[in-house]
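Omission of a single protein chain aside, the complex is shown with its protein chains in their original locations.
== chain A ==
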Amino acid sequence: MVEFKEVEGYDSLKSELKSLEKSDKPVFVLFTGSKDSSGKSWCPDCVTADPVVHASVKEKLSEGVFITCQVGPRDFWKNQSNPFRTDSKLKITAVPTLIHWGQSNRLVEEQLFKRDMVDMLFED
């Protein structure tokens, strides 16, 4: 079974990951631009990637935790010293980014538009 979680911001991601420390299920995190009050995202690539990633999760991931992390508004994200960029375990330099937490495997930006590429990350 895949457990879906949504978090907003760095601190809530960290505490979510901490709570999963003991779990042996694979954890995946999709970093994406936050949506405004009307539900619109400032990051068009995130919007394109979203259905591709979710279709792949549905088909390829049978067991695990899938966290969608909204990184915040555009201004916050563009700040080069925001914690997503500086955390040595994350080093997220672009949105959207999809990572297999604790492993080297990650995909960024237009790589996430390709269904077979995303499948590869979940199959690995």
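Definition applied: contacts are C-beta pairs under 8 Å (C-beta built on N, C-alpha and C of every residue); 3 or more make two chains touch, one makes a residue touch a chain; residues count from 1.
Here is the rule we go by: contacts and distances are computed from a predicted model.
Of "Ubiquinone biosynthesis protein", "DNA-directed RNA polymerase subunit", "thioredoxin-disulfide reductase (NADPH)" or "NEDD8-activating enzyme E1 regulatory subunit", only "thioredoxin-disulfide reductase (NADPH)" is the UniProt protein name of the chain excluded from the display. Only one residue in the set A:S15, A:N79 or A:T93 touches the chain that does not appear here, and it is A:T93.
Screening A:V52, A:C69 or A:V95 for touch with the missing chain picks out A:V52.
Where chain A meets the omitted chain, the residues involved are 48, 52, 88-93, 103-111, 113-117, 120, 124.
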